[in-house]
Structures are given as structure tokens and as C-alpha cells.
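Take a look at the following structure, please.
Up next is chain A:
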Amino acid sequence: MFAVTCLAILVVMGIALARAFIGPTIYDRILAVNMFGTKTVLFIAVYGFLTERPEFMDIALIYALINFVGVIVVLKFVERYPPNSAHSDE
Partner candidate 1 sequence: MINEHLPALQVVVPLLAAPICFMIFNNRLSWLFATLVSWLSFAMAILLVMEVRDGTVLHYEFGGWAPPWGIEYKVDILNSYVLLIVTAIAAAVFPYSWKSIQKEIPKSHHRIYLTAMLLCLAGLLGMTITGDAFNLFVLLEISSLSSYTLISLGRDRRALTASFQYLIMGTIGATFILIGIGLLYALTGTLNMADLASRIPALEGSRTLQAAFAFLILGFGLKLAMFPLHLWLPNAYAYAPSAVSAFIGATATKVAIYALLRFLYTIFGSSFSFDYMQVQWLLMPLAIASILFASMVAIFQDGIKRLLAYSSVAQIGYILLGISLVNVTGLTASLLHMFNHALMKGGLFLALGAIAYRVGSTQVKSIAGIGQAMPYTMAAFVVGALSLIGVPLTVGFISKWYLILATLEKGYWPLTVLIIISSLMAVVYTWRIIETAYFQERPAGAAPVTEAPMSLLIPTWIVIFANLYFGINSSLSTDLASRAAIILSGGSLL
Partner candidate 2 sequence: MNFIIDALSWGCLLLGSFLGISGAIGIFSFKEFYSRVQAASVTDTLCVFFIMLGLILQSGFNLVSVKLIIAVGLLWLTGPLATHALVRSAYLTGLKPKLSITRKESAKRGKS
Partner candidate 3 sequence: MMGLMPVDLIILALCIPLFTAVGIYLAGNSPNVREGITLGGSLLLFLTIVALTPHILDGERPSFELIEILPGLKLSFTVEPLGMIFALVAATLWPINSLYSIGYMRSNNERKQTRFYIFFAIALSSVMAIAFAGNLLTLFVFYEVLTLSTYPLVTHAGTEKARNAGRVYLGILISTSIGLLLPAIIWVWYLAGTTDFTAGGILTGHISGPLLTVLAALFIFGIGKAAVMPTHRWLPAAMVAPTPVSALLHAVAVVKAGVFSVVKVVAYIFGLDLLITAPGIEWLLYIACFTVVAASIIALQQDNLKKRLAYSTISQLSYVVMGALILAPLSLIGASLHIAVHAFGKITLFFAAGSIYTASKKTNISQLNGIGRRMPWTMAAFSIGALSMIALPPAAGFLSKWYLLLGASQQQQYIAMAVIVMSTLLNAAYFVPIIYAAFLKPEDPDQLIEHKRDHKEAPLPMVIALTITAAATLLIFIFPGLALELAQAVGVPV
């Protein structure tokens, strides 16, 4: 069952990654990357149970925090220096 969940999360991550590639705006990409990050947290948690190493939860927590900070920083940057082509296909 954990395996199924893992697989599902991987599928979600894959689709998010696809969206990150497609864009078209930089915000779509950031949205997708953020989603990819939060799903990574989930994945680590479930994977910990799958491999019977629930200690991985610590890593998941830390990853959640890093992901949040990362997204905020990127947004700060994009907000201050908006790319010329942010809103269209580059």
C-alpha cells in the first residue's frame, strides 16, 4: 500500500515537473516546483514507512522548511526583478 502511495506521489511529481517545463509563465514554473517540493515531503515520509525507516520523517520536515524558504526567496527575486518575458512564452 505504501508502494502504491509512493507511486502515486511520484506520478504527481512527474506531472508537476512537466508543468515546470511547459510553463509558460515563470509563475507556473514556480507553482510547479513548489508543488514538486511539497510532494517530495510526502514522498520522503511515505518512503520512510515503506522501507521501515520512519526516521526519515526528520528529513521530510527539514525538506518542507527548505522548500518553503526556497520558494519565498525565488518569489522575492522575481518580484524585485520581474523578467521581461515573465508573462508570455519565453
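Candidate selection criterion: all candidates are chains of the complex that A comes from, given by their letters.
Going forward, a contact is a pair of C-beta atoms (placed from the backbone, for glycine too) under 8 Å apart; a residue touches a chain by one contact, two chains touch by 3 or more; residues count from 1.
Because the structure is predicted, anything quoted here is derived from the model rather than measured.
**Q** Could you check which of 1, 2 or 3 is in contact with chain A in this complex?
**A** 2
**Q** Could you please specify the touching residues of chain A with respect to candidate 2 in the complex?
**A** Answer in residue numbers: 1-2, 4-5, 8-9, 11-12, 15-16, 18-19, 25, 27-28, 30-32, 34-35, 38-39, 41-42, 45-46, 49, 54, 57-58, 60-61, 64-65, 68, 71-72, 75, 78-79, 82, 86-87.
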